[in-house]
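Notes for the one structure printed next.
The complex appears here without one of its protein chains, the remainder shown in place.
Each chain gets a letter, A, B and C, in the order it is written, and its residues are counted from 1.
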């Protein structure tokens, strides 16, 4: 069997508060190569209508932990864009 | 009528906690000249049995306010010796 | 044992929280309550709704309580954050901290609320008297304008 380096995967990106309003959805599915990173997710999100209302580098969480732009994103990961928090 | 500079007065001194235990009373009456000070009150107290268990310069309140050794004490004043406080 | 952190949609039982951290070893208990103010940054507020990324918010709140115990000499911490619609004067967050000594209790309580505000994925939308609602960005205040 030949190893296929370009397998594609679908990742669901959760959206909240002002980001959910901007993009008009509580979550978006994005198509990615299976060796993708947080930055690749953001590139996909930036192409969506309403993404101009997001900051250039929004915070991202992968599996409920804050993750940098270079962090790996794998099939089945829970990815979320985190607007500026305002708890308390 | 001749003014009498040496009128005597009786002042009641309240005692609390360890000081009340040391002097064996919750209050003591002391006889003073009517132009007396807190220091005069303390001199009288020091002569009482058990006063050796008090510090050399205990805190004093006159009319429910902390008062220095030179503060005047007048007929009817409420005088109290204040052991080291330990509220809270 | 009471969980270290909870998210609730009903009024917070602050007395239960105080009791959860009280013990024979703890000489000091500190309860912090955050409440909805009627006027914020000069605007008349009629209420706030709180939203959260609930799984991650709970995980972060628990982590904060656990980290506080390490940083502040076994401080016993419980955190409850309310979600949903709150009226003016209602309590949105309650933090109970107990410690043998008050120095550590004050330090831990303050650290917990600052960490909560810094990193827990919870958002609030203020409702104003004119009927408008806006998500609050603590850095730039409200998100009325796009952040670029």
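Methods note: a residue touches a chain if its C-beta (ideal position, glycine included) is under 8 Å from a C-beta of that chain, and two chains touch if they have at least 3 such contacts.
Everything numeric here is computed off the predicted structure, so don't read it as measured data.
Sort by label and list the shown chains the missing chain touches.
Listed by label, the shown chains it touches are B, C.
May I ask which residue of B:11, B:30, B:45 or B:80 touches the chain that does not appear here?
Considering the complete complex, B:80 is the one touching the chain left out.
For the full complex, which residue in C:24, C:70 or C:139 touches the chain that was left out?
C:24
In the full complex, which bits of chain C touch the chain not displayed? Write them out.
14-15, 18, 22-39, 88-89, 91, 100, 102, 105-106, 109-110, 113
What residue numbers in chain B mark contact with the hidden partner chain?
Residue positions of chain B that touch the missing chain: 14, 16-18, 21-22, 52-56, 61, 64-66, 78, 80, 82-88.
Throughout what follows, only the chains that are shown with their structure count from here on.
Computing the C-alpha centre of each chain, which chain sits at the greatest distance from chain C?
Comparing chain centres, B lies farthest from chain C.
Taking each chain's centre as the mean of its CA atoms, how far is chain A from chain B in angstrom?
Going by mean C-alpha positions, chain A sits 77 Å from chain B.
Centroid from C-alpha atoms only, then distance chain A to chain C, rounded to Å. What do you get?
Using C-alpha averages as centres, the distance is 27 Å.
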